[in-house]
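Have a look at the structure below before the remarks.
Every protein chain of the complex appears in place save one, which is left out.
And then chain A:
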Amino acid sequence: MDNFAFFRPTSVAEAIDLASGDQKRDFLAGGTTMVDLMKLAVQRPGGLVDITGIKELESYEIGPGRLRFGALARMAVVADDADLREACPALTEALWKAASPQLRNVARLGGNILQRTRCPYFRDTAYTQCNKRDPGSGCAALEGGVTSLHAILGGSEHCVAMYPGDWAQALIAFDAEVRTRGPGGSRTIPFADLHVLPGDSPEVETILEKGEIIISIEVPVVPAMRASHYLKARDRESYAFASASAAVGLELDGETVKDARIALGGVASVPWRAGAAEEVLRGRTFSEALAREAGRAAFADATPLEHSAYKIPLGADVVAGALMTAHARARAGAKGED
C-alpha cells in the first residue's frame, strides 16, 4: 500500500475543510472498502481524513414518522435493532445479509451506500482497460471479458460495472433522502439521485462534491414498510454478493395492492427502483401470477451481456419470491390488527 497523510478531525466543519483542501484526499469511515482498494492500488489517496472521531454522526432514531440514520452508525448495530426490524424488515434484512459479521461491526452506513463495484477488472490493476479507474482506457469486461457479474440494467458502452450494495436497494424502494454538508453548504438529496449512471464518464459514481460529507440518511415511514422483505440470491448461502436481489414492500386493502415498492440489487449499475414492476401491481388483486408478472416487468428493459443472461429469469423469480413473502407479512399484519 502506498503511504498517505492521515488526519483526525473532530468536527464536521474541520473534516470538510481537510477533505476539500486537497483533491487527493478522501474521507475514511469504517474503511472496509477503502483499505481493501488501497491494498489493491485501485485507490491511491494522498491523504485520508478519518471521520470516525465525529461521534455525533453515530446515532440513529427509529421514529414513528421518520427513520434517521447517522452516517457513522455501524451496520451491525442497526441490523440488530428490534424496532427497525418491526418498522421495516427489508432495511434490517438488507443489512444482515450483507458482508460478514466482522465487516458489519466496522462498516458505517454512510460508507456502505458508497460501496464501490466488485467488477473484477476494476479491482485488478493488471487489466489496463477500465474506464472507471482510468477514464478513456476501455472496458476489459466488454472487450472479451467474463461478464457474469455485470450489470444488465443501467450499463453503457463504456462501463457495465455493477453496484454491489444491498442496503441501498431498501433505501431507494422507500424514497430515502441523504443529508449532506460540504464546502457549498448543506443539502438534501433524494436517494435515487445520489448515484449516477456510468454513461460516458463511469469514473463519476455519485453527485457528491469534493469534501461533501454525508450527515444522515433519512426515510419517511409508509405503511408498505411493515410488510417488506429483502430477498438475496447468491452463489453461497451467506457472505456473498447478490447474483440478484430485491427489496420490496406492499400495502394491501383487502387483497388489492394499494402501494408497492420494488428495487433490484445485483443486476444494475446503480441502486435500481423498478417503477414499471410497481405499476403492474398497483390497484390489482394480489396473486402469485401477478407477482410473477411484476417480476418479468422488472426486467423488461434488461440488456443481457454474454454471460449474464441468467440474471433475467433469476431476478424475475427473486422479485416474485420477495413479493410473496411481503404479501404473507401484510396478511399477518392485517390479522394482528383485527
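Just so we're on the same page, a contact is a pair of C-beta atoms (placed from the backbone, for glycine too) under 8 Å apart; a residue touches a chain by one contact, two chains touch by 3 or more; residues count from 1.
Basically, contacts and distances are computed from a predicted model.
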Handout entry: Undepicted complex member, UniProt protein name, chosen from "ABC transporter permease", "Anti-sigma factor antagonist", "VWFA domain-containing protein" or "(2Fe-2S)-binding protein"
Key = "(2Fe-2S)-binding protein"
Completion exercise
Given A:7, A:122, A:174 or A:299, the correct residue touching the omitted chain is A:7
Handout entry: Chain not shown: contacting residue from A:48, A:71, A:260 or A:305
Key = A:48
Problem - Residue numbers in chain A that touch the chain omitted from display - result: 1-9, 28, 31-32, 35-36, 38-40, 46-48, 50, 52, 76, 80, 99-103, 105-106, 237-239
